[in-house]
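Only a single protein chain was left out; the remaining protein chains are all shown in position.
Chain lettering (A, B and C) follows the sequence in which the chains are written, and residue indices restart at 1 in each chain.
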Amino acid sequence: MALITPLREAVSSLVQDGDTVALEGFTHLIPHAAGHEIIRQGKKDLTLVRMTPDLIYDQIIGMGCARKLIFSWGGNPGVGSLHRFRDAVEQGWPHKLDIEEHSHAGMANAYVAGASNLPFALLRGYTGSDLPKVNPNIRFVECPFTGEKLAAIPSVRPDVTVIHAQKADRRGNVLLWGILGVQKEAVLAAKRSIITVEEIVDDLEAPTNSCVLPSWAVSAVCHVPGGAYPSYAQGYSERDNKFYKDWDPIARTRDVFQAWMKRHVLDTVDFADFKRVLNDGVNDGAKRETV
Amino acid sequence: MALITPLREAVSSLVQDGDTVALEGFTHLIPHAAGHEIIRQGKKDLTLVRMTPDLIYDQIIGMGCARKLIFSWGGNPGVGSLHRFRDAVEQGWPHKLDIEEHSHAGMANAYVAGASNLPFALLRGYTGSDLPKVNPNIRFVECPFTGEKLAAIPSVRPDVTVIHAQKADRRGNVLLWGILGVQKEAVLAAKRSIITVEEIVDDLEAPTNSCVLPSWAVSAVCHVPGGAYPSYAQGYSERDNKFYKDWDPIARTRDVFQAWMKRHVLDTVDFADFKRVLNDGVNDGAKRETV
Amino acid sequence: MANLESSNLEFSATEIMTVAASRLLQDGTVCFVGIGLPSTAANLARLTHAPDVVLIYESGPIGAKPTVLPLSIGDGDLSLTADTVVSTPEIFRYWLQGGRIDVGFLGAAQIDRFANINTTVIGPYDNPKVRLPGAGGAPEIAAQAKEVFIVLKQNKKAFVEKLPFITSAGFLDGGDAREKAGITGGGPTAVITDLGILTPDPVTRELTLTSIHPGVTVEQVREATGWDVKISPDLKVTEIPDADALAALRDLQARTAKAHGQSTSSEG
Partner (left out) sequence: MANLESSNLEFSATEIMTVAASRLLQDGTVCFVGIGLPSTAANLARLTHAPDVVLIYESGPIGAKPTVLPLSIGDGDLSLTADTVVSTPEIFRYWLQGGRIDVGFLGAAQIDRFANINTTVIGPYDNPKVRLPGAGGAPEIAAQAKEVFIVLKQNKKAFVEKLPFITSAGFLDGGDAREKAGITGGGPTAVITDLGILTPDPVTRELTLTSIHPGVTVEQVREATGWDVKISPDLKVTEIPDADALAALRDLQARTAKAHGQSTSSEG
């Protein structure tokens, strides 16, 4: 049964230094609040897994929490590069970051294989690409019936998966809808899981065949309204596209990044506090502009 | 784009003698009307695929339409044996029936592999069972990372899949809900597909993440209200449990079966006519009882 | 006290079998339910001592709470009362193979001394005397659930010295044969019959009569078993069904009969 608990306790008890951790969410429902809490608690040596490392991993990598990244597309969607991710890969700052690189099809299948308790995922993939030359975890197997060559990659089996969802009920059953990405698979592939939710309700009112994660398949549910910000939760909030654009100059230089992270994450007590500081900053700016 | 067409034309143009045909539906949404039409049109040499061959395949097999059956559980659920299936396997009547036998897990994975355009399905399965001894299509492969032995079976790739669903819109988009079984995978694994539906509506009103088959992924949609009878369509009809019980004595002897099929299927023009004759029979019986 | 009162109750052999099977299911357990006797026992547990048992059916419902017993594995009541309904491939891939099932609850046509199960054929496979329904979900439920309960009536046709066909693995040839074959789930921990309860010896894994239903003799059990069945030196007498469980079972079956217009004891 999922424990309904504050995010701080969930991260503290479920995420250990050295763990393989997947924070998932495909543009929609990205668990930013949980990412901040991982940074705030100074977790170390994490192997991060995520199809689309974007701002959330730029922050975690830039703050030195990760030793390895398993991914398939790393960028600031619609804006450009992830400067902290690039700095780690290109310059080894704040320290070396190992990477294991796949395609989206590979990663999606690896999560499915993980959720299915299979040691590897089987797909038609990577043919003609140089990725198998740089990633020894992309291999090929033969079909025992047709002799066809198919790609094989190891399952993703995180120690902890973290996602954000719209609703939980008081027993800890979770409902999400809209763009689902790989979240269900990521939770079921993991040993432990943390789900932050927009609201906790008496009755989920889930449509019959909707995406529900039963309480007994989840470790912790944390009530963090707006916890996906600047990502969004369909039915609750809009994506703050401006934040994604504003991130570009912040992440571009190490000093500015570190000062921003200190002020907004390290020196705040939780995500509500982060948002308050962020809003103060925006209001300061607005004041300066109008002065 | 799906053609919205009468069932007779769909079966006539899309099901050929010798085809591999899957009629799917797990207790719920079994396409009985389409099964009758296959019998009425005297299709021959079919390779039938179905996880749970029940009354619908008892009828098709008993009428001599099939040369082979690929399946995982053949019975009259909650009642007992399928007498026509057993007669074909045990006595070769009306002619020999080849069987390829799997477990449910195997069949479900084989449909997924078919829908995914993979030549084989990979699963943990069949270990310790005698099934691999009698089915050469159950093989084992080694994980290229861990060396673990995993089961491999050929994908199911039917020439035609037939299912029943609740709703289509006028463009031929299809919505089903409730117990979904393997129907989506069965349709996507097949070269062609026929979907009978309870109603055709202006707007599907499908919940965001519900089970929708887009018109362009379907060959034919046929309006056959009640076409799952004696199976059911959630939101439209109840399962007629009595029919399943009544089937047992009908199917038990060859003569009774043949007479019943002639009267109810061969001599009726369509499923509405079948139901009329069936009801007349029930009413006759009722009359006799009350005389 | 309850026992003294309920000792006046009358109950059938099937009823004590069902109640005894039901008692083994602990509250909060995630149970993969076969249709027929397993479904009756699992739902009885849910309606009595184990309200939070999670019932999963292979057709797709997770957390089903049917008001009447399903006649078939895909009855509408399962879907309407479930926490969620997923596809059948997902049930087998993410939930069973995913290692999330505590108890697999199976029926059987035939069983041997190592709790291997036959539901495929009697006689040679290519020329069967009786063609049974086949495997269904059983081979992977038997292999992958953390433990397995098997419920079936005990007689010499069902409890046989040698199975004509092993559909689903119990302990194979006994000892560590199951583990050596690479099977991960724990295997059968109880076989509940209308005569008693058999559990595997911790070392040899041979089924041993460890509980006998009240009024049944050891001789009756021997007569009903196709091999020289081991009897536990600590043989217990099965606790008789208490009045509440019996009332709940009869109520459930009456509701079911009314809904389906028939008895639901048949398997399929």
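Brief remarks on what is shown
Operating definition for what follows: a residue touches a chain if its C-beta (ideal position, glycine included) is under 8 Å from a C-beta of that chain, and two chains touch if they have at least 3 such contacts.
Source: prediction; values computed, not measured.
Taking every chain of the complex into account, the absent chain touches A, B. Residue A:Gly125 is the one among A:Gly125, A:Gly172, A:Pro207 or A:Gly227 that touches the chain missing from this view. In the complete complex, the residue from B:Ile60, B:Ala115, B:Leu131 or B:Val197 that touches the missing chain is B:Ala115.
Considering the whole complex, the residue from A:Leu180, A:Ile195, A:Val224 or A:Ala251 that touches the absent chain is A:Leu180. The residue from A:Asp17, A:Glu238, A:Asp267 or A:Asp280 that touches the chain not shown here is A:Glu238. Residue A:Met51 is the one among A:Leu7, A:Leu23 or A:Met51 that touches the chain missing from this view.
When you scan B:Leu123, B:Ala165, B:Ile179 or B:Val212 for touch with the missing chain, the hit is B:Val212. Listed for subunit A, the residues touching the missing chain in the whole complex are 26-28, 51-52, 71-82, 85-86, 89-90, 101-105, 108-109, 111-112, 123-131, 134, 148-149, 178-182, 184-185, 211, 232, 234, 238-239, 241-242, 244-245. On the side of subunit B, touch with the chain left out of the figure occurs at residues 1, 112, 115-118, 173, 185, 188, 206, 208-210, 212, 214, 216-217.
Criterion: only the chains that are shown with their structure count from here on.
Chain geometry summary: the mean Cα position of subunit A and that of subunit B are 42 Å apart.
If you average the CA atoms of subunit B and of subunit C, the two centres end up 28 Å from each other.
Mean C-alpha position of subunit A lies 42 Å from that of subunit C. Within subunit B, residues 123-124, 148, 178, 180, 211 each touch two or more of the remaining chains. Looking at subunit C, residues 79-80, 85-86, 93, 97 sit in touch with two or more other chains.
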